[in-house]
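These notes are about the structure you will find just below.
Note that this complex is displayed minus one protein chain, with the remaining chains in position.
Coming up: subunit A.
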Amino acid sequence: MAPPAQSQRSPSPSQPSGKGEVSDLKSQLRQLAGSRAPGIDDSKRELFKKVISYMTVGIDVSSLFGEMVMCSATSDIVLKKMCYLYVGNYAKVNPDLALLTINFLQRDCKDEDPMIRGLALRSLCSLRVANLVEYLVGPLGSGLKDNNNYVRTVAVMGVLKLYHISASTCVDADFPAMLKHSMLNDSDAQVVANCLSALQEIWSSEASSSEEASREREALLSKPVVYYFLNRIKEFSEWAQCLVLELVGKYVPLETSEIFDIMNLLEDRLQHANGAVVLATIKVFLQLTLSMTDVHQQVYERIKAPLLTLVSSGSPEQSYAVLSHLHLLVMRAPYIFSSDYKHFYCQYNEPSYVKKLKLEMLTAVANESNTYEIVTELCEYAANVDIPIARESIRAVGKIALQQYDVNAIVDRLLQFLEMEKDYVTAEALVLVKDLLRKYPQWSQDCIAVVGNISSKNVQEPKAKAALIWMLGEYSQDMHDAPYILESLIDNWEEEHSAEVRLHLLTAVMKCFFKRPPETQKALGAALAAGLADFHQDVHDRALFYYRLLQYNVSVAQRVVDPPKQAVSVFADTQSSEIKDRIFDEFNSLSVVYQKPSYMFTDKEHRGPFEFSDELGNLSIGAESTDTVVPAQRVEANDKDLLLSVSEKEESGGPSNNGSAYSAPSYDGSSVSAAASSQMLSELAISTVTGHASQSSLAIDDLLGLGLPVAPAPAPSPPLLKLNSKAVLDPGTFQQKWRQLPISSSQEYSVSPRGVAALTAPQTLLRHMQGHSIHCIASGGQSPNYKFFFFAQKAEESSTFLVECIINTSSAKAQIKIKADDQSASEAFSTLFQSALSEFGLP
C-alpha cells in the first residue's frame, strides 16, 4: 500500500530507528494484555497504531505476533480491525503462529454484531495458510447461511479465497453448489454479484479438469440465468452491473427478438454516470448485433454520443482508454465519426499520449468531405511547442495524403513544411514526400522543384537523409545537380554514421549512374570503394553485390537496380485483419488499450525480450531457450519498418520482386549467381576487401571503363588484433547484438586441470579475462556447468565481439560461441580468446 519508507521528510507516525522500539512495544503490549482497567482500549489503540505503521513502512514487526494475539480480546471494533490487518499480513510467513489466531477468529465469527462476524470471517479467509484450511470450512458454511447480507457477501468471497488456497477442500465441501444456490435465490444483489464473480473464477479454472465444472460454466450463459441477471440489473451496484454486462456479452441469443429485448432493457445503461458501465453496455450491443448488419450500423450511431462524452469528460487516463476503443471502432467503420472529427482536435493541455491517439483518430476519420479542415488543423500542430507531437502531426498529414485520392492541396501543404526551415519539420516532410512520390509519381515535378532547394547539409536525421538520397537517385534525370550532391555526400562517407544512409547512398549512386553515366562515374567508383571497405556487413555486401553485377553486365545491373517501377497502390498494413478481429472480440479489455490481442501479452512464449533478459540476469544453463526466441524477434523487427522493407524490395528485387537482395534466388538462369548468401559473401569479403582500398578502387575504374575482369587482391594475413581494455557495453545492447548477429565461430576447447580447479571461484576467471581486455557482462551456473557471456572491443574502432562460453568442469571442456560485428576479425579474436583461456589457472 504505502511505499517502503524512503524519505526522512515526514516522520509521522514516527519512524523507528532500530530494534529497540520493537522490543519496547513488545513489553508494553505484554503489560496491557492481561489488564482490564477502564480506558485500556485507548492505550492499546495507540500501541496498535504504532505497530501497524511500522508494518506499513516495511519494518518487520512479526516478532510481536504472540503479544498482538493476546491483546486481541477486546470489544472495540477499530482495535479488532487493526489486529485483523496485522494477522492477515504476517500469518502467511508465520504459519505456526497463525494457529494461535484461529481460536479468537472463530470465536468472533459467532459474535452478535454482524460487522464483527463479517470482519472476522474475512480475516480468517485471508490468512492464506494451507494447513489451516480445515478451520475455514465450518465458519464459511455458516457464513453463507448467515441472516445478515454483509456476512454473506464476505463469506462468498471467502469461498473464492479458500478455493485459491486449496481447491480440493473447497470443492469437497460442496461450496460451488451452495454458491450457485445463493446466486439464484439470495435477496441481496451484492451477494448475488459476488457469487457470480466467484463461480466464474472457480468454474473456469476447474473446467479443464472436470466435465461437470465446464458444464456448469456453460450453464451460466444459458437463457434462464442470463435473463435472471438482466431482470435484476438495476438492483446491482455499478461494479456488479459491469460484471453482469460482461456475462451478457458472451450470451448468444437464439432468436432475433431476444436481441431487441435485451437492447431495450439495457439502453438506459448507456447514460450511466459510470464510464465502465457505459463501455460494458456498448460491448453487449456490438456483440449482439454482429450478425445483423443494419442494426449493427444503428448501434454505431447510438453509441457515438456516449463515447464522445466519455472522451471529453473525465481524466486523461479515461480519455486514452476510450480513444483506444474509438480507434478500434473507426478502423471497422471509418464513416461513423467522420462528421465528429472536431472532437479529436488536440487541446494544448492534454498529455501527449492522448494527443498522439487523437492524431491517429484524425488520420483514420479523414475522408473527402473533411480532409481540408483536418489537414488545416494538423498543420497548426506542426508549429507546436511539443516537438514529438509536431512530428506526429506531420506524419499524420502524410498518412492522410496516402489514403486520399485528391491529394492536390495536401502536397502543397507538405511542400510548405519543407520551407519552414525547422530541421525536424523538414526531416519528417522529406520522408513523407518520398512515400508520396512512390504512390503518386505524377507529383514528381512539383516535389522535385522544392526538394532540389534543400541543402543536404541541413538534413541530419538518418531517415530523412535516406529519403532525400532516394529522391536524388530516383529523379536524378530531373534534378540538375543530383550527381554532384551525391558526390559530395560520398566524399563524406566516413562521417556518415548511419548504415541505412550509406545503403541508400550506394543504391542512389547506382541509379544515377544508369541515367547520367559520364557525370556519375567518378562518384560511383568512390562509393563502391568506400562501400567495400565498410565495416558494416550489409553495406559491404551491397557494395560487393553491385560491384559484381556491374562486372558481369551493366544492362543486367540496370534491370536489377533501377527497373521501371509501378506506383505503390497500397502500403502494407502493420496489423492483419485477423488480429484486429481478435482485438474486437476482446472489446472493453486491456487488449484494446495495448492494441494487441490478449494472448500476445499473457502467453509466455510471446514475452520474448523479457525472457531473454531474465536469462542474462540469472543465467540458468540452457542456451536453447535464447535461440528459440530469436525468430520471433526477427519477425518483429521486420514488421516495425514495413515501409522501408518494401522500398528495399522494390529496389533490389527487380521484376521478380520476390525478396530482398540477400535471399533472392537467381532470377535469370544465365545471370550472376545472385544467390548471394551473406555467408558466402563474408567469406569472399575476407579475401577481397581487406586489401588496400587504393588497389580496389583502381580495379573498379578499370571495370567501369572497359569491363575487364579483375583478379582479386591477394588475401592478406589477418592483422594483429588489439583490444580496447576499457571497453564498455550495456546489457541491452549486448542482447540486441546477440540476437542480430550470426554465429561467426563455434568451438570447443579443453581447459587445463588447474583452470578447472581455479573455477571453484568463478570470479577469478572474470578477473583473469579482464586482464586480457575481455569483459564479462553476465555469468551464472553451478558446478559442474558454468556459463559466461563476455564481450570485447577493438582498440581503434567500435567493432565488438560477443562470446558465450559454457565450461563444464567435470569434462574440463569449454564450448565457445563467438559473434562479431566484423566477421573478418573473428578468427583472430577466437585465437586470442583461446590463448587467454588456456592461460587461466596458470601461476
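Criterion: a residue touches a chain if its C-beta (ideal position, glycine included) is under 8 Å from a C-beta of that chain, and two chains touch if they have at least 3 such contacts; residues count from 1.
Here is the rule we use: contacts and distances are computed from a predicted model.
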{"item": "Chain left out of the displayed complex - its UniProt protein name, from \"Translation initiation factor eIF2B subunit gamma\", \"Snurportin-1\", \"AP-3 complex subunit mu isoform X2\" or \"PIGU protein\"", "value": "\"AP-3 complex subunit mu isoform X2\""}
{"item": "Contacting the left-out chain in the complete assembly, out of A:Trp239, A:Tyr335 or A:Tyr599", "value": "A:Trp239"}
{"item": "Residue among A:Leu32, A:Leu99, A:Met115 or A:Met331 that touches the chain left out of view", "value": "A:Met115"}
{"item": "Which of A:Glu360, A:Glu377 or A:Asp534 contacts the chain that the document leaves out", "value": "A:Glu377"}
{"item": "Sole residue of A:Ser72, A:Thr101, A:Ser182 or A:Ser197 that reaches the chain not shown, by the stated touch rule", "value": "A:Ser197"}
{"item": "Given A:Ser63, A:Gln106 or A:Asn148, the one touching the chain that is not displayed", "value": "A:Asn148"}
{"item": "Sites on subunit A contacted by the missing partner chain, in the whole complex", "value": "1-2, 10, 12-13, 39, 42, 45, 49, 52-53, 56, 76-78, 81-82, 85, 113-115, 122, 148-150, 153-154, 157, 160-161, 188, 190, 194, 197, 235, 237-239, 242-243, 246, 267-268, 271-276, 278-280, 305-306, 308-310, 312-315, 317-318, 321-322, 324, 342, 345, 347-349, 376-377, 380, 383-385, 420-422, 588-590, 592-593"}
